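Everything on this sheet refers to the single structure shown next.
Then we have chain A:
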Amino acid sequence: MNPALLEVDSVGKQFGGLVALSSVSFDVPRSSVVGLIGPNGSGKTTLLNVINGIYAPDRGSVVLDGVPTKNRSPSDLAASGVSRTFQNARVFSTLSVEQNLFIPLLHRSGGERAKSIKRADELLAFVGLEAHANKTAIELSGGQKRLLEFARALVTKPGLILMDEPFAGVHPQIKATLIRCIQEIVEREGASFLVVSHEVPDLVNLSNFMVCLVEGKVAAAGNPKDVVRNEKVIEGYLGQSDE
Partner candidate 1 sequence: MTISAPQLQIKGAVAGYTPAQQILKGVDIAAAPGKITVVLGPNGTGKSTLLKLVAGFVKASEGDVLLNGKNLNALPVHERLGEGIGLLPQGRSAFPDLTVEENIELGGWSLRSDRKRLREAVEAMFVRYPHLEKLRDRRAGTLSGGQQRAVEIARMLVSNPSVLLIDEPSVGLSPIVATQVYKELVELRDEGRTILLVDQDVRAAIKISDYVYVLTSGKNDIQGDRTAFEGDLGSIVRGWLGV
Partner candidate 2 sequence: QAQEKQPILIGGTLGLTGFLSEGSADYKAVYDRWNDEVNKRGGLLGRPVKLVIYNDESTPAVAQSLYSRLLDQDKVDLLLAPFSTFVGGAVLPIVQSHNKLFFNGGFVSMAMFTNAKGSMIGTYMYQEPDYPRGLFEFIKSLPADKRPKRAAIFTYQSPFPIVVRDGYNGYGGALRFVKEAGIELVVNEQFPANTTDFNALVQKAKGANADMVLHIGQLNDSLQVARTIQQQDYKPAFFCTCGSPVTSIAAWAKLGAAAERAFSGTPAWPTQKHPGLVELSEFFKKERKQDTLPAYAIVAQTILQVIEQAVNGAGTLDQEKLREYIYKSEFKTASGNIRFQENGTPVYSQLLLQFQNGKNEVVFPAKDKTADAILP
């Protein structure tokens, strides 16, 4: 049996005296979507930063495809198929939309690149930005920047995509498109997603597996429907829904 695509094993991370993550463990299986939820400041973004190689964990390990990622730089991981989006969209502001999509393809060669370009066009259409292809990224609205970043994370056909609140501020209709897009990629390409989102109902539908962090610890993990019914999760995160 193949190991999981990503294994997060008792990861801990501190900022000065502040414990952002303590002993977090879970797996991201192949061809799946893992939802990551948790109250504000519970360490979700920090976890993505650790997986992604931006921060080195103080404790524990992250294993990608059976290989520990210790000391690997984000770009190195990107080359092995890890990509991500940021909680606050970070686009290359003086470049045009299509140039933004072009940057991840820099290290691709020949035929592969041509394919990727086709994919970039598709993605652009997918997120509804094709009309803006020549706009400078700084001229985009808040939501559009996020869509651009979404597309940028996918052009290289990565195997593992980390998404930090991809749906925030995105119009519902486009959100539905994005969700479909994610599902399709998982099915067709066998990629896996780790999605942080506060839009829990959507995330429950989308993911195969869900993890809830509270104060840097895994408070609940498992089947999404079970997780959101977990008392601790409801109390600490979801609140009493009045619906």
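Rule of thumb we're sticking to: a residue touches a chain if its C-beta (ideal position, glycine included) is under 8 Å from a C-beta of that chain, and two chains touch if they have at least 3 such contacts; residues count from 1.
Regarding selection, all candidates are chains of the complex that A comes from, given by their letters.
Bear in mind the structure is a predicted one, so any value in this text is a computation, not a measurement.
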Every option in 1 or 2 belongs to the complex, but the one touching chain A is number 1
So, in the complex, the side of chain A touching candidate 1 is made of residues 15, 38-42, 45, 87-88, 128, 132, 139-144, 147, 165, 168-176, 198, 200, 236-239, 241
